[in-house]
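Every protein chain of the complex appears in place save one, which is left out.
Showing subunit A:
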Amino acid sequence: MLPDKRGYFGAYGGRFVPETLMPALEELTQAYQQAQQDAAFQREVSYYLKHYVGRPSPVYRAAALSKKIGGADIYLKREDLNHTGAHKINNTVGQLLLARRMGKKRIVAETGAGQHGVATATVAALLGLQCVVYMGEEDIYRQSPNVFRMRLLGAEVVKVSSGSGTLKDAMNEAMRDWVTNVRNTFYVIGSVAGPHPYPVMVRNFQAIIGEEAREQMLAQRGALPDCVVACVGGGSNAMGIFYHFLPLQEVKLVGVEAGGLGLHTEQHAATLNAGRPGVLHGAYSYLLQDVAGQVRPVHSISAGLDYPGVGPEHSYLKDSGRVQYITATDEEALEAFHLLARTEGILPALESSHALAGAIKLAAQMNKQQSILVCLSGRGDKDVPTVAKTMGVELI
């Protein structure tokens, strides 16, 4: 299946990086291909996913939430129950085992919400690898519990103050580090973004989400879901849950982007809804940019969605029409957050709250015989300070 040899999904993807990194990407591509064909490596990944991460994560029928909405039956794929609290760990287990196999002793990563940073720091600690995580100043402030967690795990967290001090700037800084230390360093990208082979590699490590969910839906409900919904920043949890449903045309697939303060403002991160193709961070993909090709500042209440780009496979799926991309605003995401907390006793991550908000809108238009599967990509513990702030509550 996709992508082609040069890493293109249709028109999107490729490798737009300094020459210094090209040999490293070639080396990585080769090492990953070999690892994929190596049963011992696959067994190793499976072992850690089962016994360390806690897979398979459950699919849970959210009966009370569904009843409250009065439409389609909503199911949640509980990636929030993974070790470290999000889907990010699936990918970091895979990439860090690959890094160790390649003999790389030093790991760099960038993080927005901190979930990828925590997952990387966790597996680096597990495998005894040195770990440096770049994080935007603004995000360090928004996600302070995760910053402390990374430090407890032995990682060095580097504050990035350039640009908007968010995920894209952290990614620039991680790339600068990688260019400088490319000979001994492995760059762990946390989304289906970046230069080839990252988009396909991260998608493959995350595809276990949808693979499990498809079987679980069939076992529990006796039918495929009518609709699968996931949030899209860079888009790794979405690609993970969509991938095994892509050939099943009867299943509608919906990605939910961060609508921020609304698409009529410039304060959003809805790349596929409001951007156009361009090159950033190593790939040709949809991008929020001005007329001159300068990357636009973006906004989302959720640090993990606060990104002006998107993985190239999503751009391809948007153009082909196989996946529909909609938006949820900060406010809608917060409403969904509170609703799930009250009806089901689950605090979702603000990223996942966007998916939930999208699903709630869709469910209301569907009937009780239909079902929606939502990727609950992470838990909301990290977002408690942000949510408290929106409520005017001061935490001690």
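Operating definition for what follows: a contact is a pair of C-beta atoms (placed from the backbone, for glycine too) under 8 Å apart; a residue touches a chain by one contact, two chains touch by 3 or more; residues count from 1.
Please note the rule applied: contacts and distances are computed from a predicted model.
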Not counting the visible chains, the remaining one has a UniProt entry; which protein name from "Proton-translocating NADH-ubiquinone oxidoreductase, chain L", "3-isopropylmalate dehydratase small subunit", "Flagellar hook-basal body complex protein FliE" or "Tryptophan synthase alpha chain" does it give? "Tryptophan synthase alpha chain"
Options A:Thr20, A:Ser144 or A:Ser320, residue touching the unrepresented chain: A:Thr20
Looking beyond the chains shown, say which of A:Ile74, A:Val108, A:Met135 or A:Val182 touches the absent one. A:Val182
Touching residues on subunit A - with respect to the absent chain: 6, 14-24, 26, 162-163, 168-169, 171-172, 175-176, 179-183, 278-282, 287, 289, 291-295
